[in-house]
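Shown here is a partial selection of chains from the complex, left in place.
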Amino acid sequence: MIRQERMQIVRHKQLAENIFELTCIGQLVSEMKEPGQFVHVRVSDSYEPLLRRPISIASIDRETLEFTMIYRADGRGTTLLSRKQVGEELDVLGPLGHGFPLHHDEKGSTVLLVGGGIGVPPLYELSKRLNENGIQTIHVLGFLTESVVFYEEKFRALGETIVCTIDGSRGTKGFVTDAIEVLPANFQTYYACGPTPMLRALQHQMPTIPGFLSFEERMGCGIGACFACVCKTESLPDKEYVKICSDGPVFPAGVISL
Amino acid sequence: MNRLSVSLPGLELKNPIMPASGCFGFGREYANLYDLSLLGSIMIKATTFETRLGNPTPRVAETSSGMLNAIGLQNPGLQKVLTEELPFLAQYDIPIIANVAGTLTEDYVEVAKHISAAPNVHALELNISCPNVKCGGITFGTDPVVAAELTAAVKEVSSVPVYVKLSPNVTDITTIAKAVEEAGADGITMINTLLGMRVDERTGKPVLANKTGGLSGPSVKPVAIRMVYEVRQAVSIPIIGMGGVASTQDVIDFMSVGADAVAVGTANFVDPFICPTIIEELPDYLDALGVAHISELVGRAHR
């Protein structure tokens, strides 16, 4: 069930250049089920900025009722978010949308997780859960440059992890697709989150491998009511469009026109 | 006594609060969050005769204390609204206001005829003011003669009262208001969005795929308040006011300048519980103002 809650900030720290990790506690966490869902965060009680910001759930601890987001402080809203102090309250609406499927692959199989920039965070909870289910994960994480790399060790603890940067300042040089090119193709499925050009390239690169892609679009309501975040579909016979916020953000590869 | 009840043509409202068209879909999403029967009414998303896919994305952009949207009247079309959406809403104890849109007069007439026959549709809202569609829509709303003709045509076929939704993008909104009143409108809803634009910081190009979009949210409230104030003096049919309502105080302000009921749009995105919260808070506000019934506040700016 979707809830709105003024959650309490219990940890807030900078991970990399402009990249922050924010942990909140509250009942809302008990509703969080699927990795890949997101929350819609109000960064200010004022009308400026007005709209909520969609941020992926990066990890969930249902025992302590804590969850973590990782975000880039870039525009006005996320910069304000980055100034919030531990102990302050945060108005969170969530969990929203449909995440990655957890039962697509069988125990013992190997899957590929591909993240680009601030698309990396939701893959962390996904990887944890897949590994819990006995599925091996290979992680390919693409970043712009060394200074914005985060969670490398955390992913390494869960499985093979290849970091690549566009300028080569860390890991292999190039795009995630370059790294995948040289990867032994022993994975059954791929799961990806990142900028649309990356998703497009992946779908093009792996046309025959089942994939699940998490999309981004500018949002209004975040719950499916305003038609702000629609995407045209390729293949759904009954639906010419889907809403990223409520039908997604995760869709099987091939569904969304790219 | 229900201190919040409001009686308008076709509409017996438990309270004067309703979500504005396009900001609440057909209610399904908010029905997951609270009991829709709490609301005075719901103004459903604009319905056109055929299915509409709307504009390309991005469709929304944030502005200072507001937002721009260019959804472009995306909706499943009359048939689906009649067979799927309105029946879903029938389980809630509220009268529905159906927002009717189109490109040509015939489109409006066709939709109005059928949708007004749905049992839970108690009023129509003629959307002659959507700034995000290429033809129709906005032009109807800026020319008093055309607006009056459309109103008369729809009145002829509608089996429920017809409210006309006015555009703020005009030199003199009272002329349009008077024209539709004379043409038989049972009420006025106002305002739709102000036409605006935002450009990308880096490229300088419009952020919205549609280039321009409709401005809504708290930033437009002063314009909406002024227009309701003016129209209240120009016509005698009821007004449902909207534009930037985001708090209980905003509702009081709209009623003070002459709105008989108030719709909440953009604020639903910021706080999805805003409508029930306002409804809950209103009695305390009435107490603080020493008012027994909310209708006593209507038009006090003019007294």
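Lettered A and B in written order, each chain numbered from 1.
We take it that a contact is a pair of C-beta atoms (placed from the backbone, for glycine too) under 8 Å apart; a residue touches a chain by one contact, two chains touch by 3 or more.
Every value quoted in this text rests on a predicted model; they were computed, and no experiment measured them.
Only one copy of each distinct protein chain is displayed, but the complete assembly has the stoichiometry A x2, B x2.
Note that only the chains that are shown with their structure count from here on.
Centre-to-centre spacing of subunit A and subunit B amounts to 36 Å, using the average Cα coordinate of each chain.
For subunit A in complex with subunit B, the touching residues are 1-2, 4, 42, 47-52, 93, 217-232, 240-241, 246.
Listed in rising order, the residues of subunit B touching subunit A in the complex are 22-25, 28-30, 32-33, 45, 51, 53-54, 57-67, 69, 71, 74, 217-219, 246, 266, 268-273.
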